[in-house]
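All protein chains but one are shown in place.
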Amino acid sequence: MEEASVKLLELTDVTIRFGGLVAVSGLTFHVNPGELVGLIGPNGAGKTTVFNIITGVCPPTSGSIVFSGVSVGGQRPYQITARGISRTFQNIRLFSSLSIFDNVRTAFNLHLKNGFFGSVWRGGSFRTEEAEVRREALELLEIFGLAAYADLPCRSLSYGDQRRLEIVRALATRPKLLLLDEPAAGMNATEKLELMKLIQFTKERFGLSVLLVEHDMKVVMGICERIAVIEYGRKIAEGTPAQIQKDAKVIAAYLGEEASDARS
Amino acid sequence: MKSKISLLIAVLFFGWLSFCFSGHREASWPLPQFDGYLLSILILIGINIVSAVSLNLVNGHTGQFSLGHAGFMAVGAYGSAWITLIHGKEILSLMGVFVSMPAECLFLIALLFGGLFAAVTGLIVGIPSLRLRGDYLAIVTLGFGEIIRVILQNSDALGGARGLAGIASYTTLGWTFGVAALAIYVVGTLVNSTYGRGFLAVRDDEIAAEAMGINTTKYKVVAFAVGAFFSGLAGGLYAHFIGYINPEGFNFLKSVDVVVIVILGGMGSTAGVTVAAVVLTLLNELLRQTEQYRMIVFALLLIVLMILRPQGLIADFGRLLPWRRRA
Partner (left out) sequence: MNEFLQQLINGISLGSVYALIALGYTMVYGVLRFINFAHGDVFMIGAFSAMFGHSLIKRSGLVMPDWLVALVVLTLSMVVGALLGTLIEKLAYKPLRERPRLTVLITAIGVSLLLEYVGQLVFGAAPRGFPSLIESKSLGGFGSLQLSSVQITVVLVSGGLLMGLRAIVMRTRMGLSMRALSLNPTAAALMGVNTNVVISFTFGLGSALAAAGGVFYASLYQAIDPFMGVLPGMKAFIAAVLGGIGVLPGAALGGVLLGVLETLVVGYSKVLGIPSGFRDAVAFLILILILLFKPTGLLGKAHREKV
């Protein structure tokens, strides 16, 4: 019972400066196990920066980041991924010269027992492991309907499918927490609906927590259990979708933008 | 099925090794003696395959464009020659205490020593270069190559600018193509494993690779060390083939020679680069009568290739091989 109250990810008073610019300031927020949390805010509010802080791309200037009870602030991105945080990127970053299968396969890297010598010697344990990786990767691709194209170059996929492949690749690292950076960007209304189902399905199927940065209010309000709003690098509100929709500060922050931002 | 193939490879490998030790001293070994000129071309082809395939691991597969390859070859060449030439007799007599070993054993030790020494140099170069990308990395590795050359030029123990002469001709066809096969096998199997796909991921997108749990630093260091190891072997083979080495022979242009092979063959394609090593070594020989045009042709080749076909001329060669044609 003790377990349930433990927070999966906890940011306390996190600040990051780039030269003179304070991109994120005094941010405190958390994700519970099994929760789907949304992180929203106007353009340039610092949402992606928060992702970069959590994943270790930009180490915070101050503040603590604790994941599953372990402090991960200042660790390298690959170490943080090994602890169970995986992500997708706002501007898709697949391994462009690799096949769809290889994109997923590569993400199994951190669980491999066979390193350089094992891969050159190709003994029994290597072959078992390769077969295991292949089976698991194809299984993941199968779940997301991409297995049929496994050997095609990833560039040949449609935009929406590339985003899906990024999710599959992130799942291959066997995360506990999945960070999705604007997964609905560039999608039409039907695709967005499918995406919402996909995110919820992924969360249930793999028993994940999800942290979602998203611009599209329909998507965020539709699936998130809790939402944090940031503006100019500070958290201005946090609560259920219903609470957020009524929050005066949030409305003030978004009103001007909503009027000019025809996307949502 | 696969285990049978490994068994076959193992048998071939040890067969080759035992043949290498069988005491044949003719450079043409294991073939019967034949035309010396043809033989030297064949051996040069083998050496170029070794250095190009190993450079390809760094420049092609891992995408860390290095221009200091000649430096690693120099370390391997000097390292191995230092063993056979200067400390050879000591070591032989030392070993002779236990068993009487053939000279081939000394050569093997020398080659390995040269290779390992080059690998350590590769680590020394690789670690500080890790923070750099693209053209910066290229110029820093070039700088390291030059520094190695300048150090050799100024070290009297290794002959200074005059170099080392009178190196025994241990290199045979068997040794050369044995090492070439080993290089192709190691690099080829490596990048075709899940572990090895990490090298390609580092090349394609370092940030995404880190985010997928790949220790990009370690991959780059491994690539540098393995690449340098085989370059060192290539250098050792070269030294014991030509019999004479000097620092000037491992200058920037030597690196460019290898880079041209890799680019022509297609960066990241082991099969393509192997073919390119054969083609370019032959082309080199054909153009030897018109030496002054040789580099002009290479330079034009680089420029035209980059504009029209940056993936290399024969990058897709591997797909044509029957055993690679899978669905």
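Letters A and B name the chains as they come in the text, with residue numbers starting at 1 for each one.
Assume a contact is a pair of C-beta atoms (placed from the backbone, for glycine too) under 8 Å apart; a residue touches a chain by one contact, two chains touch by 3 or more.
Predicted, not measured: the structure shown is a model, and the values here were computed from it.
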Chain not shown: contacting residue from B:35, B:90 or B:135: B:135
Residue in contact with the excluded chain [from B:256, B:276 or B:314]: B:256
Residues belonging to chain B that touch the chain removed from view: 63, 65, 67, 128, 131-132, 134-136, 138-140, 142-144, 146-147, 150-151, 153-154, 207, 252, 256, 259, 263, 292-293, 295-296, 298-303, 306-307, 310
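One rule holds in what follows: only the chains that are shown with their structure count from here on.
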Chain B contact footprint on chain A (complex, rising order): 55-57, 76-78, 81-82, 86-87, 89, 93-98, 102, 105-110, 112, 114-116, 118-120, 122, 124, 126-127, 129-130, 133, 151, 169-170, 172-173
Residue numbers on chain B that touch chain A, as the complex places them: 2-3, 6, 185-186, 189-190, 193-198, 200-201, 203-205, 207-216, 222, 226, 268, 327
